[in-house]
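As you look at this complex, bear in mind that one protein chain is not there, while each of the others sits in place.
Now for subunit A:
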Amino acid sequence: MESLLQHLERFSELLAVSRTTHVSTWDPTTVRRALQWARYLRHVHRRFGRHVRIRTALERRLRSQWRQKGASGSAAVPGLNFQALGRCDLLLSLRLLENRALGDAACHYLLQQLFPGPGVPDADEETLQGSLARLARRRSAVHMLLFNGYGENSVLEESVLKTQAELLLERLGEVPKAEAEGRSRFLSTLWDRLPQKNFLKVIAAALLLPPSSPRPQGEELELDTPKTPGEGGQELVHWLLARSDVMAAFCHDLPVGLLASVAGRHPEFSRAYLGLLTDWGRHLHYDLQKGTWVGAEPQHVSWEELYGRFQSLCQAPPPLKDEVLTALESCKAQDGDFQVPGLSIWTDLFLALGSGS
């Protein structure tokens, strides 16, 4: 076991090095050894994928190897996980191919290994040649579907978001639960490091992923189990609600309909969202001259926007719709339960929604 773990460590280092200019010192023998190690680890993945204990040990060791980035205190950049071992030879090969620093002799040897030609029986899909060809084929497929695309591509953009969401949940699931606050720290780091607009959209997509079937209990694991989005989704919501700045950005930037869908799926979120909306509402006062509700400061949300948000929430199916109306009613009651417009924003909203719905 220990030798296996050492192997794993050495290979991770190798993989890291394969991107650097250090490979200029590699000769064909080095390349051969690297490919052999990769092949061995792939074999390990296949063999031990279903053994919980070995797999867990390997996963732990892999995680401990994720490179520390920058100053102390910042979390590690995720690297190889156990699933990636299943294609580690592919990953290594791609890195070496893209690395211009690799010498000509080493490169020539590498290409001979990667593309031996027609003699090799390709019926066995597991050959490296086959995997590379399949990757190239899939990439052109994605390209053709995305870019030769016909007109608007919103449907396909959704797929890109969905894929990112799946990746996010996968990484999230890898942070061990035992680590206190580990997962929220991880998310916070991502928020600080990654483009935020996109991140918000990905969070929404992750919260809307269809719930997958529960993982089978017991010793037997599937080789490439997708992590259950169910529990990942919960973690995300908790983190989102704990970070008021993120929550505010989330609710401000994302389309109103999308937020309504998220609220429909996650009751905790809908409560927080409603809370936020009532907060926003309280900032508005009635301007007698203009005859409408306005905010005291420019960053306050406008009447139209507030109304739009409530309207979209009311278009959702129950129980969300009922929840929203109940909340509005109670706000209206607290404010004095006026029936006439212009006195309480909640009354006005209620009236406007009532006539609309």
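Note that in this section contacts are C-beta pairs under 8 Å (C-beta built on N, C-alpha and C of every residue); 3 or more make two chains touch, one makes a residue touch a chain; residues count from 1.
Definition applied: contacts and distances are computed from a predicted model.
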item	value
Undepicted complex member, UniProt protein name, chosen from "Fanconi anemia group C protein homolog", "Globin domain-containing protein", "Carboxypeptidase E" or "NADH-ubiquinone oxidoreductase chain 2"	"Fanconi anemia group C protein homolog"
Option from A:Phe199, A:Tyr273 or A:Trp293 whose C-beta touches the chain left out	A:Phe199
Of A:Ala105, A:Ala248 or A:Leu343, the one touching the omitted chain in the full complex	A:Ala105
Which residue of A:Val160, A:Leu241, A:Leu254 or A:Leu353 touches the chain not shown here	A:Val160
Residues belonging to subunit A that touch the chain removed from view	66, 77-79, 84, 87, 90-91, 94, 97-98, 100, 104-105, 107-108, 111-112, 115, 117-118, 129, 132-151, 155-156, 158-160, 162-164, 166-168, 171, 190, 193-195, 197-199, 202
